[in-house]
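Complex shown without one protein chain; remaining protein chains in place.
Order of writing sets the chain letters: A and B. Residues in each chain are counted from 1.
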Amino acid sequence: MEVDDILRDFEKSTQKDQDLYKSLTTAMLNERMAPELLPYQQSLLEDVLSKISSQQQFLLDSHEYGDINIDSGIITSDFKLQLMIIETDIERLNYLVRSYLRVRLSKIDKFSIHYIDMISTNRDSKLLSFEEQSYISRHFKLMTDLYNGSFLKKVPQDLAYLDTDSGISMIVKPEIDQLVFIKVNKGDIVLELEDDDELELIPGGIYIVKYSLVRRYVDIGDIELI
Amino acid sequence: MFGESANKLILDSRRTNNLPEVSLYQTELIGDILREINDLDKDMEYLQQETEALMSQGEDNEANRKIIECQQFAARLTMIRNKRCLLAYERARANKIDEFCWLNVDPTNDLTSKTSISLSKNSSLGTNFTTSLSLDNLSHPEQEYYRQYQELLVDYKSKFSDIDLSGDLEPPTNIFIDVRVLKDGGEVQTEYGVFNLIKDSQFYVRKSDVERLIQQGYLEEL
């Protein structure tokens, strides 16, 4: 391998790491701003979690044994500062993951029956992570137990079901026509509005539009929610 | 009037939803609503018998039958509405119990120091997030729910062992800070080594390591 190749590889891996940070930030913001649950970023999260874990281990080892690159094992003040920067980095990612996962759970809880229906009909298997699927079904079971224990067992049989009410549906669904702020990453996007109107989006542009009009562009990353 | 108790329950729910605690379970009101539902159910049965009686008489009782149908309809609607109110009430309470579970602190009867520490740590929670929970305010099924949901959360969080999922939702700033020593003290041991509390010396330290020393007046943040 030539030196150039090595350098190029090196640059590529640095690039990828930066993308990791950027992707996680975008995933968190999209999830925060979207009225509905977005597909779980499985591989991104796996990647981030494993990197946090190994960095965490590095930090522990360094506190225990000092700088392994120096024979004496002495902790220099420079090395200490480096460790502090590393710890800050871990904390920052930790926050992004925490916010990402918790905002997802809040939507999962809010629209639980809607998403349980979706899982059971297997319309979108990538929507929830494995952990979230287990969470949603267990939480739903707890809720029905609570309803039953509190009052459903004390009402006439034909009222004692959760979903048989005639009239207004009791299943809360995300309102996908809600308005959102977007930032456009790529050109050539034309949104079709009502009454045959069109809205041409310029790259870097910022707009407020209905979420339903842009969800497919959010999915492929051409548009970010902000 | 039918539905009045359910209305009261919803008003109570609206009022207490914005409190940072789970309010007292409305045992009496819920008993009233359940009684109303079951009374209405008996009425329905009675009305059904009436209808059958009218039918068997075979006379032209069109008008009477219409009246009975209306009564049945109203009774049924009230029952359904009552049930919806009960569901909404319980769901709102469960949401608040969930919130408290996320804080990962012990329930309490009054604001002990423990709870107030968790409050200062979670300044990002806003005013209506449930930050205190008294088990006495919960019904038995709710207490059971509380325990089970805690377990569920522990299980979920254990899948992300390196992430403090119950941690502050405020982004981290100044994890490390510059401090100045205000009065002499002993040696302080941290993961980042030892430092001595000698008046007027300065250190760059992890904030969480020295929070107590700042409170005790040994250090000040610069």
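FYI, contacts are C-beta pairs under 8 Å (C-beta built on N, C-alpha and C of every residue); 3 or more make two chains touch, one makes a residue touch a chain.
Everything that follows uses one rule, which is that contacts and distances are computed from a predicted model.
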{"item": "Record-based protein name (UniProt) of the chain missing from this complex, from \"DNA replication complex GINS protein Psf2p\", \"Protein prenyltransferase alpha subunit repeat-containing protein 1\", \"NADPH:adrenodoxin oxidoreductase, mitochondrial\" or \"Regulatory protein\"", "value": "\"DNA replication complex GINS protein Psf2p\""}
{"item": "Contact with the hidden chain (one of A:106, A:148 or A:185)", "value": "A:106"}
{"item": "Touch with the omitted chain, as defined above, among A:27, A:45 or A:93", "value": "A:93"}
{"item": "On chain B, residues whose C-beta touches the chain left out of the figure", "value": "95, 98-99, 102, 124-126, 128-129, 169-173, 176, 178, 204"}
{"item": "Contacts of chain A with the absent chain, listed as residue ranges", "value": "14, 17-18, 20-21, 25, 32-33, 35, 48, 51-52, 55, 78, 81-82, 84-86, 88-90, 92-93, 95, 99, 102-103, 105-106, 109-110, 177-181, 191, 193-194, 199, 202, 204-210, 226"}
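One rule holds for everything that comes next: only the chains that are shown with their structure count from here on.
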{"item": "Chain B-facing residues of chain A, complex", "value": "49, 52-53, 56, 63, 75, 80-81, 83-84, 87-88, 91-92, 94-95, 97-99, 101-102, 109, 131, 134-135, 138-139, 142-143, 145-147, 149-151, 154-156, 159, 162, 165-167, 170"}
{"item": "Contacting residues of chain B [partner chain A, same complex]", "value": "30, 33-34, 37-38, 41, 79-80, 83-84, 86-87, 90-91, 94-95, 98, 102, 139-142, 144-145, 148-149, 152, 155-156, 159-165, 167, 169, 171-172, 175-176, 191-193, 204, 206"}
